[in-house]
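Sharing a structure, written as structure tokens. Questions coming.
With one protein chain held back, the other chains of the complex are shown just where they sit.
Moving on to chain A:
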Amino acid sequence: MTTMEKTANVPEPRAGDDTAPLLEVRDLHVEFHTRDGVAKAVNGVNYSVSAGETLAVLGESGSGKSVTAQAIMGILDMPPGKIPQGEILFRGQDMLKMSGEERRKIRGSKIAMIFQDALSSLNPVLSVGYQLGEMYRVHQGLSKKEAKAKAIDLMDRVRIPAAKERVNDYPHQFSGGMRQRIMIAMALALEPDLIIADEPTTALDVTVQAQVMDLLAELQREYNMGLILITHDLGVVADVADKIAVMYAGRIVETAPVGELYKRPAHPYTRGLLDSIPRLDQKGQELYAIKGLPPNLLHIPTGCAFNPRCPKATDLCRTDIPALHQVTEKDGAELAGRGSACHFWKETIHG
């Protein structure tokens, strides 16, 4: 049997109600109780993902994007982490109210996660075949032999060459790109409804990044999964995402369909991010940078958290926290899926 034949052997995309979101995060708060005080990592995040949809969560380090993902997966270290309020609805059920055992059953089989660094996320002393097969043994109670056969299938599916003889190799014997494929295979094993990819390409070099993202996008289409792509790389997002949520200091500051965001950002922070991408037509000029540092989560600025770094900040920004406004055209026509948490979104988008 060759690799190609096996790839074709995949199940039909599952039929589902496309309108109801698969996962909905409502007003999620996460804080960490440290010796220096309470660090508020996530402050009221709302987002939703439907089957077959890709949501990109964009933000710099410390913006709370990974913590939100960990809260969804239920792998937050508690304590020191704490979820004082919020809901995480998976198919309408609040996962925060479930028992530990119920959540464990969802992890891996319904919602799976792909981690940033595949080398450290794979157990160095277990063969990749064992680790892939473990998914079936834990969730479906298959025998060792059946699990290994399934592991070979999976490796074929993520296009690892010569899967059959590599199944007993150890993670360190694979290249970086191949390891990330194995992580993807693990997440895919039980054909989950939703995959959360936490910076899946950050540890890879640029040529491999594209391959891995293509593979991920292709498999997502094939299985009609929801995908939450967490990243700080605007380039990665542009090709694969359907919609984008930009996070800053634990809040979503802007949401938009992917093309719209690049064309017309409606939040000064997003604009700053886009302006700081090097461009060929601005060769020789100084590259724009957002001034200042991301806020200390122990002391988040009052009002809009971005105000100390914002070129357009006024007194209003220093006192009032802006809500996520619905963004409209100049004539008042609604722009679907667009929102901006800026008092001056109109000026930002329409100039």
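FYI, contacts are C-beta pairs under 8 Å (C-beta built on N, C-alpha and C of every residue); 3 or more make two chains touch, one makes a residue touch a chain; residues count from 1.
Methods note: contacts and distances are computed from a predicted model.
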Protein that the absent chain corresponds to, by UniProt name, given "RsbT antagonist protein RsbS", "Quinol oxidase subunit 1", "TonB-dependent receptor" or "ABC transporter permease": "ABC transporter permease"
Hidden partner chain, touching residue among A:T34, A:S143, A:N168 or A:T302: A:N168
Residue of A:M135, A:V158, A:A266 or A:V327 touching the missing chain in the full complex: A:M135
Omitted-chain contact residue, chosen from A:M113, A:V212, A:L324 or A:C342: A:M113
Residue of A:R26, A:R91, A:K105 or A:K312 touching the missing chain in the full complex: A:K105
Interface with the unshown chain - residue positions in chain A: 2, 73, 75, 104-109, 112-113, 115, 117, 120-127, 134-135, 138-139, 161-162, 164-165, 167-168, 170, 172, 183, 186-187
